[in-house]
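Before I ask anything, here is the structure I am working with.
With one protein chain withheld, the remaining protein chains of the complex are depicted in position.
Think of it as A and B in the order they're written, each chain with its own count starting at 1.
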Amino acid sequence: MQTGKQECTQKITLNNHVKKIFITHHQIISPLGFDSASNFEKLKLKKTGLKELKRRNGNVYVGAKVDDDELDTAFSKIGIIDNFTKLEKMMLLTIQNLLDDSNFKITPNTGLIISTTKGNVDCLDPSSPFYKDEKRAYLPTLGKVIQNFFNFKDEAVVLSNACVSGVLAISVASRFIRQEAYQDVIVVSGDLVSEFILSGFTSFQAISSQLCKPYSKNRTGINIGEVAAGIIVTGDVAKLNENSIEITGSASCNDANHISGPSRTGEGLVLSIKSAVKEANIDLKEIDYISAHGTATAFNDEMESIAMGRLGLTNVPLNSLKGYYGHTLGSSGLVESIIGIESLNQNTLIASLGYDENGVTNELNIIKETEEKPLNTFLKTASGFGGCNTAVIFKKATTNG
Amino acid sequence: MDKQVYISKYCHITNNQVFINGELVFENTQTDTTKNYLKSIYKSLDIKYPKFFKMDNFSKIAFLGAEFLLKEEDNKNIAIVFSNNASSLDTDRKHQDSINDLDNYFPSPSIFVYTLPNIGIGEISIRHQLRSENAFFVSEQFNTTQHNTYETSLLTEEKTEQVLGGWVNIDNDEIDVFMYLIGKKGIEKYTKENIQNLYNK
Partner (left out) sequence: MEKLKAELKERIIENLNLEDIEVSDINDNDPLFGEGLGLDSIDALELIVMLDKDYGIKIADPKEGKAIFESINTMATYISENKPA
């Protein structure tokens, strides 16, 4: 069993948590840029990927889409653009960038986890060039495409757990490594802005026609966005670098309340955060920053405020990144975790774009301006349809004090 | 800390039969539609849960399987880990059909909400008041290695005391459900080979 610094092993009380798990590299493909670094720079400048776009029926909506031509130009360096769906291209390019950036070699001991809520569901649309390929909309097909492209030995672990998928995937990766199923895991996430999704959320009266305003009094609902994100997760301390981040605790708890409406008491989120904090063996006071879900719907944001109030976390600096990316569904938890990781590494809190006046019961410490601040530990949360909630705690790996 | 895990109960649901621990407990070869077939299983359970009728077929099969396995369980610390091949495509196609024609364009919120495979887990969590870990995986076939790895991790990390696991698939009206409950007590050791054998039964 390899362990990191001596002083850390002392702190661990749970018997099975001796193996520490880390994120060593990350990548993002989004409307703001095709790598993590440029994404973070844009966020520091409060640049949003959201803009007015047109639906098929001519209606205008606010969303964030990856430019098709830009994607094809970048992808043509690694594959044939017509052979892959847009989502596949985004995911493949993300993994390629991860490999190039890290010099990481995929071995038979490398697992692949794919996080997505709807995958290639746009292939069900008769106008899709892949409409006739009946198997394309199936998630195992997406898994196979990614697995074969990079010659992963095993079938992909495809995780589809609504809007918590991206955060849950980090938790799943840690668990697979702790069980010694794999030495390292590559996690990739992605979802698209499709008519399927837009029509559905519109029928839910959840789509805003303006830029979203998480936690604000006058919030009017969500914007949908598309992003692919990827990370390398390892239990091998020899692979760490100065920017590696430890995943110290994670948990998912269901509200057991309603399939689409979040719990009014925030019960599932409270339980998730408590369980993750317990596993991380930290005090709630040690959380320096919270990267919350903040979809800007009336009920979600209120539920989070209730949960944070119950836990005494309303003073911790908090943001929602939906104002930059929109709600990127199965990718949101992963891309937002990556931005949180960069926040730790650059000791920089990113402003919660779109916030003006408090609009939740327990006023939160929303980050209004991007600022530098020493950071060690952050909490990422997400909540979604089906009553699911996930919390993950991240900590700098090199805090040898 | 090497604790043996056991399978305490399992069930299969096919297009016309239901088996508990390998024994036939329900059969219906007469019904015309999947909806009516699932309703007949519901009626056989002698429960009153009107929300059942609002679910899509996928959530119904998940709900029914859980009903057979959890009706005598008092423990609430039960995680749910399901997988399948078709995700929610059975319902995704219905939502897609409602938006293809711009002149007859009426997407339904009560269909759209079921276009996520984990909603079935949500329905079971509500019914049995389980505020527990849940995950939904998708694979080509029932992948016992993935299930075993993840379920074992939840148990050894003490995130849960029991796991309701299984394969819950419905695609173009073809039903394939194999669900099991694992924990400290049971009738058979929990190994991926045993799970695979029981699934094939």
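Assume a contact is a pair of C-beta atoms (placed from the backbone, for glycine too) under 8 Å apart; a residue touches a chain by one contact, two chains touch by 3 or more.
Here the structure is a predicted model, which means the values were calculated and not measured.
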Using the touch definition up top, pick the residue from B:41, B:89, B:113 or B:135 that touches the left-out chain.
B:113
May I ask you to list the residues on chain A that touch the chain which is not drawn?
203-205, 258-261
Residue list for chain B contacting the dropped chain reads 39, 50, 52-54, 106-110, 113
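Quick note on the criterion: only the chains that are shown with their structure count from here on.
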When centres are defined as mean Cα positions, the distance from chain A to chain B in whole Å is 26
Can you tell me which positions in chain A touch chain B when the two form their complex?
14-17, 56-57, 117-119, 121, 124-126, 137-140, 143-144, 154-155, 157-162, 168, 172, 175-176, 178-179, 181, 195-196, 199-204, 251-260, 267-268, 271, 275, 279, 384-388
Please output the residues of chain B touching chain A within their complex, sorted ascending.
1, 80, 85-87, 89, 92-93, 95-96, 98-100, 102, 105, 107-109, 112-113, 115-119, 121-123, 125-126, 128-140, 143, 145-146, 149-150, 152-154, 156-159
